[in-house]
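The complex is shown incomplete by one protein chain, all other protein chains being positioned as in the whole.
Chains here go by letter, A, B and C, matching the order in which they are written, and residues are numbered from 1 within each.
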Amino acid sequence: MNRHDLKTIIYAEKTKEENNKYRHKICVCCGASCISSGSEEVMKKLQEEIKTRGLENEVEVVPTGCMGPCNQGPLMKFLPEYNIYQKIDCSNISAIVQSQLTEKKPIEDLLLFADSREKPFLDAQEDPFFKKQMKIALRNCGHINPERIEDYLVHNGYQALDKVLFEMSPEEVIAEIKQSRLRGRGGAGYPTGFKWETVYKYVSDQKYVICNGDEGDPGAFMDRSVLEGNPHRVLEGMAIAGYAVGASKGYAYIRGEYPLAIKRFELAIKQARKMGLLGNNILGTSFSFDIEVRIGAGAFVCGEETALIASIEGKRGTPRPRPPFPAESGLWGKPTLINNVESFAAISPIINNGGEWYSEIGTPKSAGTKVFALAGKIKYSGLIEVPMGTTLREIVFDIGGGMQNDADFKAAQTGGPSGGCIPAEHLDVKMDYESLVSLGSIMGSGGLIIMDKSSDMVDVARYFMEFCMDESCGKCVPCRVGTRMMHDLLQKICDNKGTQIDLNRLEELAVYVKETSLCGLGGSAPNPLLSTLRHFRQEYENRIVKHD
Amino acid sequence: MNKKKLATVWLGGCSGCHMSLLDIDERILDVAKLADIVKSPVVDGKEMPPVDIALVEGAITSDEHYREILHIRKQAKTLIAFGDCAVMTNVTGMRNYFHLKDVFDTAYRNAISNDQEGKVPDHPSLLKLNEKVVPLQEVVKVDFVIPGCPPDADAIFYVLFEFLHDRFPNLSKAKKLKYG
Amino acid sequence: MKSGTAVHTKELSKTDPRVKLIAAKMKKENYKPDALIEILHTAQNAYGYLPKEVLAYITKALHLPPSRVYSTVTFYHFFSLKSKGEHTCLVCTGTACYVKGAQAILNEIEKKLGLKAGQVSADDKLGVQVARCIGACGLAPAVVLDDEVQAKVSPDEIIKKINIKIGTV
Partner (left out) sequence: MNTIPVIINDKKLDVDPGKTILEVCRENDIEMLTMCHLKGVMDIGACRLCLVEVEGANKLMSACTTRVNANMIVRTATDKIKRYQRITTELFFAERNHVCSVCVANGKCELQQLGYKVELDHIRYPHLFPQCEVDTSHPWYVMDHNRCIMCTRCVRVCTEVEGAHNWDVMNRGHQVRIISDFNTPWGESITCTSCGKCLHACPTGAIWPKAIVQGQLEKKPEMLSELMEKRKMKL
């Protein structure tokens, strides 16, 4: 298929959409979370209901990706009114359809947040949960059917790929990404444009693009939602990257724990190949690019790029020292570009709207938006996307609706086992790379766990240390033995048996492991410990046995 | 100069360190000029009086050792962990890889040489083994360590001689550091 | 003595559909050693775990050193060398679930059923496992009972559900 054919298809689809015979569109959230709470059953029931009422020609029922407020699922959205219903019980479906479609008024008691707000917002877009958000990476999640490439095409899908192939040189694409000031969303925040440029500059017969979807932080599900809700967006980002750096082969490494994401991404690859958007001579140009899915097998360390490469090569996922960086010598020793799912999801909007547009969102040093997985002792947990620099307070109290049972906020953990905690006195911290580092935490991939007074910070540190201990690959000494030693010492303190000497040993080991470990896992494993020591030292002191 | 008081104690060890102490041979006379040995398995003193220096051989393996080391710490100005067992449990600690119960079973119930009765001795006057053997430093503050299994007589004499002259020894600088 | 796995094991039946599945996968991947993990996924899905004769079969077909295969299998927590039981109860201990009481669920399972995480009951009826995060944080605490996610469960509820599964009620 060439460019003209694609335009024809898009035109046809758009015309169909514009002459929409449907008066209504009902989106049913089919993200993994809502499926777990029964949305497939809801979907089936809804379709039956529509059929019984003879409304098939007026109402379109669409299964979509994640809508956001995951703990209120299953969710159902009526368009164009934008009424969202929560916690759908199959027995209510008939009543809802009757009220929405026939009586033209929503059932307020069943709307989103009806049970926790004084009065629910009829138009969910007005609800602070959505109003404070800005969706770029998640733009079409929750609106389109992720299993239909046509849905994506109608929403400007593959326009960016078309644009770079016909109107831009690889250098121009890289310049655009550099101008956007996009930084790697996997956690470290390395400028994406520079990474692309480095890979571009190495001369090689073969280069690779890898999408890192091995989201291993406990409490994080941003990448999963993007892959499930809009797989084509990631695929398009990878293809653009392939064009820019000169790679013809891509790998998407997705966690084995995400079967739905794997299924949808594989389906997306198939559809794209069929449309000539992947494979040889994409859209009739000389650019060829294909993608293969590699399924992770349960190892957190495989999120580290050199370990991920080893895993794709079918080996133990152990990291190796850098340099050489993957940009120089990566997969099978070839120059390799590795970006995170969320980074790839940001590429096509940047190409479509320009790097300058993206760079103006967020803060001067951290441009754009960031997806967070909000969880813990908060009223509305789920998936959110906000401009960089939004304060923690806005996220917790405006978007998240405040603390569960109106308890006092104690701390928020960012960056999972590699990150740190932010105590209440820093609730007004701007969520961007630099501000979080200055508090001893990191942005990480976007897990955000909210804790109240019932959380014991020493136990939280122990929990994360246990995680790192179990996930350490065992190659280098500081991480292999150091995490075990720190875990044992933390356990001792948790058991109220620790002494001041143990605490001193712990602090010394933490700094040692951080500075000497081979890879980022060990290098950041002491972070939760160091940050809880920094902000909640008293809790440790209280646990310590005082010797006479 | 006032004569110092010196004690040597034998906890969970094989007494090899004390044998090595005797290997300082005639240099014991130099030590005797500077200190009185007030308690030791090789002399008659059985009580532990306040001392300037206590050399403690062996690891902490039982309730009795535990009480003893706390008492020694109170009585001694300078407490020296004497030999690999006291410093890092060494051979004494080799039972730590197993559960205590299995260790007892192997020694008393399942041993080929037992008298078929296979009873673990439990007389109240016997000391009670702790689940794990620990080095001295896990229980009390240790002021100096002489590793080695056993430490060389030269190393022992060097350390004693330095302490008796109120100097702080350095085994590494003196090229006398050794384990095993 | 070492409790190991000898390399020489009984031959697999070529007519076993599961063997055919693995053979097809290896052929599709061109017997490339770098597809080892993909092939192991196929085998594990077919058998529920990785029996030693299956590992020996794959090792031979890919011409890999046995220790290289074994080292890869034991590195990844997804792969299991032991049967996981007829019914599986997977307790998520991700941060959100942990904060909301995953430990209480594990404690109750241990108390009522005598099984710790990673153990399989003597009659092979039930296996208990923990996951680091199943990504259903909004449903915390979550338990997966035979591929079915149980959202926001209490310890009592999950014990009841398990008992129904293993037929002790």
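The criterion applied here is as follows: contacts are C-beta pairs under 8 Å (C-beta built on N, C-alpha and C of every residue); 3 or more make two chains touch, one makes a residue touch a chain.
A quick note: this is a predicted structure, and the numbers were derived from the prediction, not measured.
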item	value
Which displayed chains the unshown chain touches	A, B, C
Chain not shown: contacting residue from A:Asp470, A:Asp495 or A:Glu541	A:Asp470
Which of A:Arg320, A:Lys365 or A:Lys430 contacts the chain that the document leaves out	A:Arg320
Missing-chain contacts mapped onto chain A	299, 301, 316, 320-321, 323, 469-478, 480-485, 488, 505, 508-509, 512, 515-518, 523
Footprint left on chain C by the chain that the document does not show	1-2, 4-8, 52, 55-56, 65-71, 74-75
Positions on chain B contacted by the hidden chain, ascending	81, 84, 87-91, 93-94, 96-98, 132, 134-135, 137-138, 142, 145, 147, 149, 171-172, 177-180
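Keep this in mind: only the chains that are shown with their structure count from here on.
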item	value
Graph class of chain-chain contacts, one of line, ring, star, complete, other	other
Chains most often in contact, by C-beta pairs	A-C
Identity of the chain that, by mean CA position, is farthest from chain B	A
Where chain A and chain B are represented by their mean Cα positions, the distance between them in whole Å	59
Centre-of-Cα separation between chain C and chain B, whole angstrom	50
Distance from the mean Cα position of chain C to that of chain A, given in whole angstrom	26
Sequence positions of chain B contacting 2 or more other chains	none
Touching residues on chain C, where the partner in the complex is chain A	32-38, 40-41, 68, 71-72, 75-79, 93-96, 98-99, 131-140, 142, 149, 151
Residues of chain A defined as touching chain C within the complex	32-33, 36-37, 69-73, 215-221, 224, 256-258, 294-300, 311-318, 373, 375-377, 381-382, 413, 416, 447, 449, 451, 455, 463, 467, 471, 473
